[in-house]
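Have a look at this one.
Missing here is one protein chain; the remaining ones are kept as they sit in the complex.
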Amino acid sequence: MPETKHGDKFIVPIGPQHPALKEPGHFEFTVDGETVTGASVRLGFVHRGIEKAAEERTYIQDLYLLERICGICSHVHAMAFALGVEKLAGVTVPERAQAIRVLVAEMERIHSHLLWLGVAAHEAGFDTLFMYAWRDREKVMDLLEQLCGNRVNYSINVLGGVKEDVNDVIRDGILSAMDYLETRTVLYLKLVTTERTLIGRTRGIGIMEKQTAARLGTVGPTARASGLERDIRLEAPYAAYLQYPARIVTEQTGDLEARFIVRVKELYESFRLIRGILSTLPGGELTTKMPRRIPEGETISRVEAPRGELFYYIKSNGSDKPDRVKVRTPSINNFASVMATAVGHKLADIPMILSGIDPCFSCNDRMVSIRGSEGQQAVDWEELRLYGIEYYR
Amino acid sequence: MSENMKSILSLLIFPGGLAVMAAGMIYEYIDRKLVARFQNRVGPRWFQPLADFIKLLAKEEVIPEGIHPVLFQWLPVVAIAGALTSALYVPMFGVEPAFHFTGDLVVTIYLLSILTLCTGLAGANVANRFSIIGATRTLTQLFSYEAPFLLALFGPAIAAGSWDIAVIEQYATSHPWLMVFQPIGFLVALIGLMGKLELPPFDAPEAETEIVSGALTEYSGRGYALFRLGRSVELVIGLTLVAAFYLGGVANPLLFLAKTLGLLLIIAALQSLFARLRIDQTVGLWWRSGAVLVLLQLLVLIALKYFGVAI
Amino acid sequence: MIVTQTEENLEEVQTLLAQLAIAYTRPEENRIDVILPPAKLVEAARIMEDTGFWYLSAITGVDHSSSADTTNEEKAWQRVVEGEEQTGFGYSGVLEALYHFCKGSVVATLRVRMGHANPNLPSICGVVPSASLYERELMEMFGISIEDTPVKDHLLLPDDWPVGVYPLRKDFKGFGQPEVEGGANA
Amino acid sequence: MKIGSLIGDILKSFFKKPATILYPVERIHAPERYRGQLFWEPEKCSGCQLCVKDCPSNAIELIVLDKVNKRFVMRYDKDKCTYCAQCVASCRFACLNMNSDQWELASLRKEPFTVYYGKDEDVSFLLAERAATSHLHSTE
Partner (left out) sequence: MDLPKAWEAALVDLKTWARINSPWAIHFNSGSCNGCDIEILATLTPRYDLERLGIKLQGSPRHADVLICTGPVTRQARERLIRTYEQMPDPKFVVAVGSCGITGGAFEGCYNVANGVDKVIPVDVYIPGCPPRPEAIIFGVSQLLQSLQPPKKAKNRNAIVTNPITGSTPKKGVGE
């Protein structure tokens, strides 16, 4: 890392992390005395060069390549890409296929939120909640496996529709699992709003005002926890969300607790949508014919991933390979918001802000090393936090 | 048998050495199994702690660069020796302690702290940032729970009017359970024990998601095995002490088993119930609630004693 | 309450940016593309900001050359500068940056174009702070230089990445297998 | 605010049967649609190569021994496959299918991952030919 130092300005790097669950990142904060004057992030520990590879492969191959940008919200990636390409090709996808896409998307949201709840609990050292959340998540995973043929990277999309259909057995299975999960969600909501040891680590932490959240382009539950009504499912309905409208869940406080609550409450919303879809699933075909060469043009495809708006830009040149595919994942928007909220804060606040935005951050290496004039000085997360307490005393 | 032979035997085999180690492993297994069951899973097999221990012994021991190698190697030995020695003063398995003298309660408690101190030193000795933070946290936590824990064990001592563990135990056996009269002391002792063993929710010093494995991050192989075993041994001794003092003594092996296992059940449940406390929350908890409450109770006890009320 | 007033929003953008734009198109019913000279970019971004398009969804870089025709790029660029080719897409020798601003279902895209030889852009971080990450991506992936952006470090690529190699340009063909594997064994 | 809200649940779990499936001891079956190892039937194949073209990870290769008589051998790499079933969807003659029961694919070596499908005589012909050429190379 380049070490820069002007006067009493230090660079404070955080990360790259201990190898564990999600994307590793690396953050650097420039501090002037006490105040953070700049922040930067370094990603790319999992950068594989997918966007370039997408230009070199056919649309069909890209569908699976892009699905593998991320195993947690793989379906929305494939769906966003498929919707975009279908738009470019001028193909109308059968209603039943669109409904099944939405069904899988909502099931994916449930799995993703439960996964997040578990990981966040694990981060807070609450292993029992982690175990319970993941145990209940297995219900959804089983159903996805039954419906799509795989637990992760479902690959249910093809260009022009979906591969698999919902039959009666699967429908009944999903409905009864939804009932079970609903009773469990009651417990989770109770836990995140009343369990004292948990609240001790979430309430009032990492507050982001609505205005800030809006200006920084925060997306997804992080934005909604700050009271921002941003949800692509409503703003620009795609696939079958016009027929099955979602309802927005927001909280006003904008702290970590609010983010817990929003995510848990969104589970209810997903249960409702899934029940709606299954009770009035339109009939008809699953796929429609797709050309292999996509007419020249460009399009933008936006979908609401579990973590917020996912943005695809696809440009075709008339051949069977795209000319450019730009993927903007929700996480990067939320990174931007941390980077910017950090500026102007005291150094002592940084750990709070980082952990407050998204659990992915908090599992990035908690190590901070301050590069001062007397060589390197190691400061850990905890010391920094204690230092913060001291500072505010 | 000469006195010397007897002490060597009791140090090596019973109750000092092998027996306590075996008990440590069994109790560790039960603890892990219980937690697993509370989390609705199967949990480890019965020989798991033994396999872990042997495997660690058989592993390569990496000595990191830039540290004091002698210290690095001997700290674990001292740690476990401390824990084992303290077993000599505790009425294990309902049998009279191997040694006792007036004031051995204080000695035992300090022997029990040796492990923690060694852990702290071991962490500070290593030039790994995680270890150092872990060490700092370990010691911070030590200072926070040590005093309340000590005070909590003094309650029964005052009631019995002796600092001799065996005498207190006899007093506890012949009187109604002290837990009823000194509920605060009991709770603080039990939770203090959890803090001492760095069990969740007091596991901030070795929080995996924050600082990898805390002070022992750099230890591999034998050293790590000994530290782990030492902790299991402390678990047994701590449980014994609490059971002997607060649960009406451990007069025979059956009672001993029943009572310590009962305590273990409570501890395992507590472990599964809470989110980890941050180190400042831990410190706050101990000083603000733990210490103050026990102190109050002690004062009441002393006052009662002074006025000659039978407790 | 989320309101989608697609048409009104589109009209608004169109009128407000009229004096800055070289041209605009309406590729889809919820989209408007406004082509701008790089010098007007910051001003346009500020106008977007003021009209409630404060949400910058992404910045996309596009290399319009097909890898075969980079030889002609300067000529092609000349045609763009001279205004022969101001709308549409698919012409060669041009790098383009697309700033996607969103409001409700509307996506308004500011498009600025540059030649391959010396691509330059002003930073809009002063107006939209969250643009920083995307601008870094443009710099390292396309080699567009953005002088006044706050942070210029690599975002995605390794620190030992060769200078002057921009993976998302069409003339980048990868390093080939041996290089990567050889590197792995080192 | 409450402390220990989970107490009811952990007690329930304690007395309940664990949610664990004892996998290596008891073998379990994946659902019917599960996409395990790919299989290919030579009889129906027309040699159109669509499956190969659409595969996102170059996991399959159709080796043509004799185009006129439709003698094909399919090389399949289990370690490259992403188990996406695009090839199955692409094939108009339903030559391909993914077996829901063959998912225990782990191996200590990489060699078993490459398999050849086809009529027995074709596969042995191909393998013999390959062995011969590799022998030639090594003696050179």
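Chains here go by letter, A, B, C and D, matching the order in which they are written, and residues are numbered from 1 within each.
In this text, a contact is a pair of C-beta atoms (placed from the backbone, for glycine too) under 8 Å apart; a residue touches a chain by one contact, two chains touch by 3 or more.
These numbers come from a predicted model, not from an experiment.
Asker: May I ask which residue of B:36, B:159, B:243 or B:269 touches the chain that does not appear here?
Answerer: B:36
Asker: Against the chain that's been left off, what residues of chain D make contact? List them.
Answerer: Spelled out for chain D, the touching residues are 18-25, 27-28, 30, 34, 37, 39, 41, 56-58, 77-84, 97-118, 120, 123.
Asker: Identify the residues of chain A touching the omitted chain, counting contacts across the whole complex.
Answerer: Per the touch rule, chain A residues meeting the hidden chain are 16, 18-24, 44-50, 52-53, 64-65, 68-72, 74, 115, 118, 130-132, 134-135, 138, 141, 145, 150-153.
Asker: If the missing chain were put back, which residues of chain B would it touch?
Answerer: 32, 36, 39-45, 47-48, 50-55, 58-62, 130, 208-209, 212-213, 216-221, 224
We take it that only the chains that are shown with their structure count from here on.
Asker: Rounded to the nearest whole Å, what is the centre-to-centre distance of chain A and chain D, using the mean of the C-alpha atoms as each centre?
Answerer: Centres of chain A and chain D (C-alpha means) sit 31 Å apart.
Asker: Between chain A and chain B, what distance separates the C-alpha centroids? Give it in angstrom.
Answerer: It comes to 43 Å between the two C-alpha centres.
Asker: Where in chain B do residues touch two or more of the other chains?
Answerer: 38-41, 272-274
Asker: Mark out which residues of chain D touch at least two other chains, giving numbers and ranges.
Answerer: Where chain D meets two or more other chains at a single residue, that happens at 3-4, 6, 10, 19.
Asker: Looking at the complex, which residues from chain D come into contact with chain A?
Answerer: 1-6, 9-10, 19, 30-35, 53-57, 82-86, 89-90, 98
Asker: Under the touch definition given earlier, write down the residues of chain B that touch chain D in their complex.
Answerer: Counting only chain B, the residues touching chain D are 34, 36-43, 269, 272-274.
Asker: Which of the residues in chain A come into contact with chain D in the complex?
Answerer: 57-58, 60-65, 67-68, 128-129, 132, 135, 138, 142, 145-150, 153, 155, 158, 163-164, 187, 190-191, 194-197, 199
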